[in-house]
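A single protein chain has been removed from this complex, and every other one stays in its place.
Moving on to chain A:
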């Protein structure tokens, strides 16, 4: 555990005595609602998610176990002011991400200017050579970003990770709200909460806005790897709510550098593909030849400018953990402004001094693989055993360039219902940022993930994390019944 006590987003530093200003309605609600009633609603939420079939597979287990992500009915609340500052920071960062990707596959000015070392970008596995020199319609690459934030104090938010490939979790943001509206309607009478169910419509508008020039009524489809994928529920949820086709690779074909969808009435032209398949699998002619999920010729159609891929191939270079530590410089370079949202301090183990520091402080630091994700291949020093630390030390010495290290942050907590009653549990936050042809927007909300085990800082659903609804308060509007 971190030495400093964590900041609690409801109780502040008062250890349960007094809620923070503006959060009184939630405090009252928690006082007034009996433990038995909270428990009843918690179970009702779980039953609802189970009947919807919102489950996920846990990778690395012998059988792909289908689990429900636990849901906690005590929401997180962000004030209008907090959200205004956050969203401005997110939009600045995503603007910089798109400019960076455009630059590294185009003029490569940031490398020539020495702001980011050329070898880190060009030698990176995520630098996607097949798209070098190609520019997608409207110059947008990372149409959908899920930026992971952590908080350590009232005004201290940090970006932990930029998910700029195919970020998932947005269906939880929407379904969690649905559940809260049903189970705790009185909360929405006491608090003016901004809606999140506009997301599918905003996403559809975003997709249509980035269609290739000349597509009059652009046809958008969602390309899924199929129902064995852990995020399949989300794929079908989003396709349904946007009113677009959910397709697999075998439903599409490329002819004459144009993408067609096979239907029982013949084939129809496809203009925009929201693909939830990694770059490596989208076209076996260009990437992994053994891919059964992709579409042969898709990259030719993309390079010819006849189809928009969302997100564009190659955006992985922007959210690579080796690039992450340069993000503040990247934001300054493309926006001319100071970053509104800081990074977590990061030691690049490729640099000898940083490696030495990391090796000397392994029991205090979080060490991550630059090419890992989802909490796999990660050391949390303060909670690791001696054997785990020594195993990581050996791995670090063998391949230092594969690792970064960060301080163990005292992540903020939020009261959470557990077997031990209502107790503080650590959380993070993933808001979703959309970029279309006319700019960047952020839906007022996001996915709050909570580490359910006492003291745990790992919020990943694959590592025993749960979720909460995230209320963004409306600064203009007072709470009124049924107004959400």
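Brief remarks follow.
Convention: a residue touches a chain if its C-beta (ideal position, glycine included) is under 8 Å from a C-beta of that chain, and two chains touch if they have at least 3 such contacts; residues count from 1.
Note that in this section contacts and distances are computed from a predicted model.
Looking at the choices "YdbS-like PH domain-containing protein", "Transglutaminase", "ABC transporter ATP-binding protein" or "DNA-directed DNA polymerase", the name in the UniProt record of the chain not drawn here is "Transglutaminase". Of the options A:266, A:289, A:336 or A:352, the residue whose C-beta touches the omitted chain is A:289. Looking at A:254, A:293 or A:349, the residue that reaches the missing chain in the full complex is A:254. In the complete complex, the residue from A:119, A:156 or A:363 that touches the missing chain is A:119.
Interface with the hidden chain, as seen from chain A, comprises residues 108, 111, 118-119, 122-123, 125, 127-134, 253-257, 284-286, 289, 296-297, 300, 303-304.
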